[in-house]
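Written out below as structure tokens is the structure these notes cover.
Heads up, one of the protein chains got dropped from this complex, but the rest are sitting where they should.
In this document, chain identifiers A and B correspond to the written order of the chains, with residue numbering beginning at 1 in each.
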Amino acid sequence: MSERNKIMLRGNDAVIYGALLAGCDCFFGYPITPANEIAHSGAALFPMLGRVFLQAESELAAINMVLGASAAGRRAITASSGLGISLKQEGISYIATMELPAVIVDIMRGGPGLGNLGPEQGDYNQVVKGGGHGNYKCIVLAPNSPQEMCSLTMKAFELADNYRTPVYVLSDALIGQMIESVLLPDPVDKKPIPDWAIAGTAEYRKNYITSIYLDYDDLERLNLKLQEKYELIRRNEQLCESYMTDDADTVIICYGIVSRIAKSAVNLLREKGHKAGLLRPMTLFPFPSTEIQRLEKKISSFLCIELSNGQMLDDIKLSMESDIPLHFYSRMGGNLPNEQDIINKYLSVHGKTNG
Amino acid sequence: MDRKKKKFTPVITVNECKGCERCVYSCPKKVLRLENKLNSYGYRYAFYIGEGCIGCGSCFYTCPEPGAVSIYEETEDNT
Partner (left out) sequence: MAKKLIYGKPSGFFDTFDRRPGITHSTHYCPGCGHGVLHKLIAEAVADLGMLDKTIFICPVGCSVFGYYYFNMASISVPHGRAPAVATGLVRSNPDCFVISYQGDGDLGAIGFNEFIQAANRGENMAVFFVNNGVYGMTGGQLAPTTLPGQKTLTSPYGRSVENEGYPLKVCEMVAALDSPVYVERTAVTSPKNIRAARAALRKALTYMKEKKGFSLVEFLSGCPVNMKRSAKDTDEWIEKNVIPYFPVKCFKDIANERKPKQSPVGIYDKEKVKDSLLATEKIHPSDESELPVPDIKGELRIKCAGFGGQGILSLGMLIAEAGHLQNLKASWLPSYGPEMRGGTANCSVVLSREAVGSPLVKTADVVLAMNQPSIDKFSPDLRDGGILIYDSVNIKFDNPGKCNVYSLDASMIAKDVIGDVRCANSVMLGAFCEIIRSIDEKSFISSITNNFRGKEKVISMNIKAFQEGRKAVRK
């Protein structure tokens, strides 16, 4: 009975449930607010299932432990927040270059610098655009509920293995802190050790993993191979939720906690007869360009709402093929728009576009 | 007397030697020298003077190249 599988979970805790259901073998992390509950749950539940939990001495160490476990052909995860992710970027560049799977959770807080503990989305560029050195990208999943913190973490492992690439689960302080009913998905089968791993048996002795290519042509070939992979991901893995977009005039584009508030705002606008819609990217790389291009043919404008200085806005611009207006509304520093703020912005946009 | 006589022969692979001389100065019997000629990579290379090796392995262990030095033992049976 499915109700039996429902439990109330905090977003951050749900990450650990998802990881364990996905057969994740190891958690390596360093304390940081507002991602701490992920490590707390990991410390309690990984050992409960005989899996490995280790608090690393630094973010650098944590990501490199993930690199090691992944190289051994095991599933590994780490979690942090903006400033910790900045530190992990070195390792993530190596993981991408070595074509190792890995799952990295980023519970965004206010920045830049030490910032604060409020919700923000200022990590978009460093997570979605690569972030470390070199021509790489990571798949980025953007959950907006504890349910998705669980299920998209599971999906992250699957994508990481399929494409042999690091995958981020990018969320924010509020999605991490909120508690909701979560229907636990069924666990997946333990994945076999892949043939490229350095798994410490005779069969795997021939393998080596490296990211140094002194020959320019060799390194260019590797780069081209990575770009082909990213193109394949772009074609196959775009994921988004379109809500009330069929007859919409203006579609609000937002992700994470903002998409939850915007959904309420859209409902309130609809009650008053306004044709607002919502497009929620669930993958930020690949960005759901196909859906944006489908929608822009039938709507009058987009409204991008972000808790950043317009980092996702750039991706919307790059996706658009028409010249319909793209409006922008943002809060930063840990502040959030409420439903009324979004409604007001929508109405002001319409004041303009409808003359 | 039917005592077994042992003979040791160090063999230098000419093109694996980089002429660093570690074997030359490490040899307790000083039976290795550096050739005045160059190998195909432009290094002078070590050679065995032909007698006096006691098979101690010093040249083998001090040589930084994996396969530049090998030592063979020949046992001559008098009977």
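Here are some notes:
One rule holds in what follows: contacts are C-beta pairs under 8 Å (C-beta built on N, C-alpha and C of every residue); 3 or more make two chains touch, one makes a residue touch a chain.
What you see is a predicted model, and the numbers here were worked out from it, not measured in a lab.
Touch with the chain omitted from the figure is made, among A:K137, A:R164 or A:K263, by A:K263.
In the full complex, subunit B touches the omitted chain through residues 8, 13, 15-16, 18-22, 25-26, 28, 41, 43, 55-58, 60-77. As for the chain not pictured, it touches subunit A at residues 1, 3-8, 17, 20-21, 23, 25-26, 28, 45, 47-52, 54, 56-58, 60-62, 64-74, 76, 90-91, 94, 118-119, 173-174, 177-181, 184, 186-190, 198-202, 204-212, 214-215, 257, 260-261, 263-265, 267, 334-336, 338-340.
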